[in-house]
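Structure in C-alpha cells, see below.
Complex shown without one protein chain; remaining protein chains in place.
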Amino acid sequence: MTRKVRLLVAALCALVSAPAIAVVIMHIPAFGRHPLPYGDAINHLAGAQRHVTNMVSAVNFDYRAFDTLGEELMLVAAVTGTLVLLRGRRGESLSDRAAQAGNRPVCERSEAVTLACRFFLPLITTFGIYVILHAQLTPGGGFQGGAIVASGTLLIYLGESYRLWRRLVRSRVLDMLEAAGALVLVLCGLGPMARGGAFLQNVLPLGQTGALLSGGLILVENAAVALAVTAGFILLLLEFLEETRATCEGKDP
Amino acid sequence: MSFVPWATVAWLFAVGIYGVITSRHYVHLIGCLTVIQSATYITLLSVGYRFGSVAPIFHSRPPSTPAVDPVLQALVLTDIVVGATVTALLLALTLQVHKKRGTVNPERLRPMRQ
Amino acid sequence: MIAPATDVLAPLPVAVPLLVGALLLLVGKVLPGRVPDALAIVAALAVVAIDARLAAHTTRGPLVYWMGHWQPHGEVTLGIGLVIDEAEAILAAFMALLFAASFIFAWGYFEDIRAFFHVLMLIFLAAMQGFCLTHDLFNLFVWFEVMSVTAFALTAYRLEADPLEGALNFTVTNTIGSFLILGGIALAYSLAGLLDFGALARSLAQHADDPVAVGAFCMIAAGLLIKGAAIPFHFWLADAHAVAPSPVSVIFSGAMVPLALFGLGKVYWDVFETVPPVQLLMRTLILGLGVTTAIVGGVACLRQRHLKRLLAFSTISHGGILLIGLALPGPVSLAGVLAYFIGHGLVKGALFMVAGILLATAGGIDELWLRGRGRASWPAGVAMAVAGLLLGGAPLGLMDSGSRLIGAAAAMRGEDWILIAVVLGTACTGGAVLRGAGRIFLGLGEIAGEEARGPSEVESEKPDRPLWLMMLPVTVLLLIAIGAGLFHADETILGAAARFLAWDRIASIEPVGPATAAAVPASSHPFVPWLTLGLAIFIAAHELGHAWLPRSWSRASRRVLSGPVFTAIDRTHDGAVGDYVVWILIGLALFSVSSAAALHAG
Partner (left out) sequence: MTALLVLMFVLVAGTGAGVVLAREPRRQALAIAVNGVALSLLFVVLRAPDVAYSEIAVGAALVPLMFLAVLVSLKTDRPKQ
C-alpha cells in the first residue's frame, strides 16, 4: 500500500467505527463520578492495615505487589534484551571501558557548565534518594526516585567527561545491582512462605504510621525496586551513549 | 463537558496511528507510539478521578478525606515502566537495523524481502 | 493462617523460574560451561512437576490462592488472586514441558553472552504461567506484557538484518495490541471499579446490555487476537516466527500464540459471559475470524519456501481452528480446544526443532535449496514425515482428538459447515509439511510450484551439537503427541473442561464440587479424519509431482494458483509495518461494526 491508500483505508475505518465509539463514549459513567469500590476500600483500609499514608505505594508494594513483581521482571527483561542487542555487537570484553569518540573533536566544557553540574548533581541525587525513602509517606517511591537518580548521574557526563562518568559508573556493578534487585523482590515473595505465610505476605513489623520505618515488607520491596530501576535505567543510558561513540577495538588504551 | 477526556484520548490514539502509518523514520515512529501510550495513561487516570477529592496520600490530612482512586494510579505507574522499557528496546532494534541495512525508513525495512 | 500443603504450590509455577532467572542473571558470568543450561532445564521440569500436582489436586474444583494473603473484604477483593483450574493447570504443565524440551534442544547453543538467553527464557516461562493462572484483569495484562517484552528481545537474538526487522514489526504491532488491552481494562473499570475476574463478572452481570461492557470486551479481544495472530491481525507472526532462533520459535508457535487465544477464552468465560451482546459476538465474529484464519493461513502456508515461514503460516491456520473451538459453546468444544492446544504445541514444537536441525546440519532453511540435502540426517526426515501426517489430520493422538471434539461440538449445534474450514486448514498445512519432507529428505519435487515465489533468506545455525541430542526432544514430543491417547487423555480433558465451565462464577468465588463429566461424543462424521489425511497426501503428491503430471493439467493448475486471489494473499504480506497497522485498524472496524449489530440485535 502507498501512503495515500493507507490514509484512505484508515479514514474509512475511522468513519465506520465512529458511531460505535461515540455510543461507548456516551455511555461511560460521567467523568468525575465513577463508582470506585476497589479504590475506596483501599483508601479506607490501608492506613489501618499497613500503617502507611501513601495509598499508591500500599497498592504497588503490598495489595498488588504481584503486579510489581511482574513489572520489575519486565524491566529486567527489557534491559537484558537491550544489552543483548547492543553489547552483542561490541563484545562483552569492551563493556567496562569507555569507547573512544573516534576523531571527533572533544568539546571543552565551560567553567559555568562544570560548576552548575557539580552544584546540581548532589542536589538531584539527594532528592532522588529522598523520594525513594519516603515511598510509604509522600508521593514518590522506588520507581520515581530511581529514575531521578539515574538521570542525575548523566550530570557527571555533562559537567566532567564521558570517561569519568564511565569510570564511576561500572556496568559490571550495575548488572549485579539490577539482578540483585530482582532477586530480592522474588525473595520478598518466597520468604514469607518459609514462615507459613502466603506469597508476598507482609510479615514484618509494621512500625508507626508516619515514621520513616513503617509499612513492613513495603520498605524492602521499595528498596529492591529502587535498586533494579536505578541500575536498569543507568545501564540503558550507558549502552545508548556508548553507541554514540565509534568503538575502536583495542587500538589505544 | 464530560466528554473532553475521552475526546482527548480518541484524538491522541488517532493522531498517533496517523503518525505510525505515514512515518518515514523509525525513531519518529517510536515517538508516535509513545503518544498512543500516553492516551492509555489519560484513560486510566480519568476513570479514577473524582470531583472534589484529594490525592490518595494522607500524610497531612485525616484518612477519611474523600480521595481519588489509588489503584489506577498504581496501574499507570506500571504502564509507564512498560512504555519506557518497550521504547528502549525499540530504539536498540532501530540502531542495530541501521547498522545492517543502512536505513531507518520503515518502508524499506521489510524482513526477507531484500 | 497455615495453608494446606497443596495451596503452598500455587504461586510456585511463577516464582520458581523467576528465582532461577534472577540467580542466573546475578552469577551467570562466573558459572562454568553448561551449568546455566542444566539449571534452566531443572527449573522447567520443576514447574512441570508443580503444575502436574496442582492439576491432580484440582479435580474436585479450583484452588483459590490470594497473593499476600489478601482475602476479599466483603464484596470487594483487595489483592490479586490465583484461581487454578484443572484445565489451566494441565495447559501450564504442558507449556513448561515445551520449555524443558526447548532448553534440551538448545543445549550449548547460546553460550556467547553470559546466560542471557536462559534468563530471558525463564522470565518468559514465568510470564506464561502467570498469564495462564491469574484471576485478575490487570495482572493478566502485566504477564501478557512480560511475555511480549521477552519475546521481542528473543526474536532479535541472532542480530541479523531479517531478525531485527521481524522483531521491529512484532514489537510495533503487539505494542499497539497491549495499548488496546489496557484501554479495555480502563473501560471495564469505569463500569465496575474492580479488577478481580469474579467480582468483575458479578458487576458486569448487572450491566448486561451496556455498550461500554461490549466496548471493553472488543478492545481486550482485539489486543489478544493481535498476539494470537488471527486474521486480519496476524501479519507480524510470519515475519517474527520465521526469523527467531529455532528453540525460541518452538515456544512462540507451540505455546505463546495458542496461549493468547486461550486467554481470550478465559476472559470471555470468567468475565464477559454474562453480557448477551458479547455472547453473540463470540458466536458470529470470532467464529467467522476463526474460519477465515484457518483457511487463509492454510493456503498461504502452501505458498512458502522458507521452512520456518511455512511453519509460521501453519501456526496461523491452526490458531484459526483453536479460535473456532473457542467460539463454540459447551464443554465438548472446550475439551477440543485443550486437546488441540497441547497436541498442536507438541507437533509444531517438534517441527521447529526439525527446522533447527536442518539449519545446523545442512546449513540452510530454504526448501528448494535444501532439496535432497537432508539425507544425511534422515532421522529428522522420519520425524518430519510423522509430524506432517499428524498435522495433516492422521486419526491418531492428541491433535486428532482435538479436531474431532471441535467437529463434534460444531455438529451438535447443527453447524457442520465449520468442518470445511477445519479440513481445509489441516489438509493444506499437513500437505505443505509433507511436501517439505519429501523434497528435503527424499529429493523429490525437482520442479517447484508457486512456492518458488515466496520470500526467503540465507540463514544457518551453529553445527556444534550431535544429531542424537537434537533428536531426543523431537522424539519425546512426538511420542507424547501420539501416545497420550492411550492413557485416556480424552476423558481426562473432557472432565477438566466440564469442570471448568460448570463452576458458576457469578454465584460465588468459592470453588464448586466435581461436575459430572460428559461422555466423549461419538463422531458424527467418522470419515472426516481420513478424508483430511487423504487430501493432505494428495496435495503433497501434487506439489511434488509437477514433473509427472500431464502438461495441460499442470498448466491449468498453475494458472489457477497464480490467479489474483492467491497472489493477493502473497502481496498483502509485504512486510511493511505501516500496512500491518492499517490491517489492525480494519480489524478494529470489523469489531465495532459487529458489536453495533450485536447490540442492536440484543
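Order of writing sets the chain letters: A, B and C. Residues in each chain are counted from 1.
What we mean here is this: contacts are C-beta pairs under 8 Å (C-beta built on N, C-alpha and C of every residue); 3 or more make two chains touch, one makes a residue touch a chain.
This structure is a prediction, so every number in the text was calculated from the model and none was measured.
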item: Chains on display which the left-out chain touches in the complete complex; value: A, B
item: From A:Ala116, A:Val203 or A:Leu241, residue that would touch the chain that is not displayed; value: A:Leu241
item: Chain B, residues in touch with the chain not shown (by the definition above); value: 1-2, 4-5, 8, 11-12, 15-16, 18-19, 24-25, 27-28, 30-32, 34-35, 38-39, 41-42, 45-46, 48-49, 53-57, 67-68, 73, 76-77, 80, 83-84, 87-88, 91, 94-95, 98-102, 104
item: Chain A, residues in touch with the chain not shown (by the definition above); value: 31-32, 54, 56-57, 102, 104, 131, 139-141, 143-144, 147-148, 150-151, 154, 233, 236-237, 240-241, 243-246
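One rule holds for everything that comes next: only the chains that are shown with their structure count from here on.
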item: Chain A-chain B separation of Cα centroids, rounded to whole Å; value: 15
item: Mean-CA-position distance for chain C and chain A (Å); value: 32
item: Residue list for chain B, restricted to those that touch at least two other chains; value: 17, 21-22, 47-48, 69, 71-72, 75, 78, 82, 85-86, 89, 93, 96
item: Residue list for chain A, restricted to those that touch at least two other chains; value: 3, 6, 10, 14, 21, 28, 34, 36, 38-39, 42, 63-64, 67, 71, 74, 77-78, 81-82, 85, 89
item: Contact footprint of chain C on chain B as seen in their complex; value: 9, 13, 17, 20-23, 26, 29, 33, 36-37, 39-40, 43-44, 47-48, 69, 71-72, 75, 78-79, 82, 85-86, 89-90, 93-94, 96-97, 100-101, 106-107, 109-114
item: Chain C residues touching chain B - in the complex, by the definition given at the top; value: 138, 142, 145, 148-149, 152-153, 156, 159-169, 171-172, 175-176, 178-179, 182-183, 185-186, 189-190, 193, 195, 239, 242-243, 306, 309, 455-457, 574-578, 581-582, 585
item: Of all residues in chain A, those that touch chain B in their complex; value: 3, 6-7, 10, 14, 21, 25-26, 28, 30-34, 36, 38-40, 42-44, 46-48, 53-56, 58-60, 63-64, 67-68, 71, 74-75, 77-79, 81-82, 85-86, 89, 137-139, 143, 210, 229, 233, 236, 239-240, 243
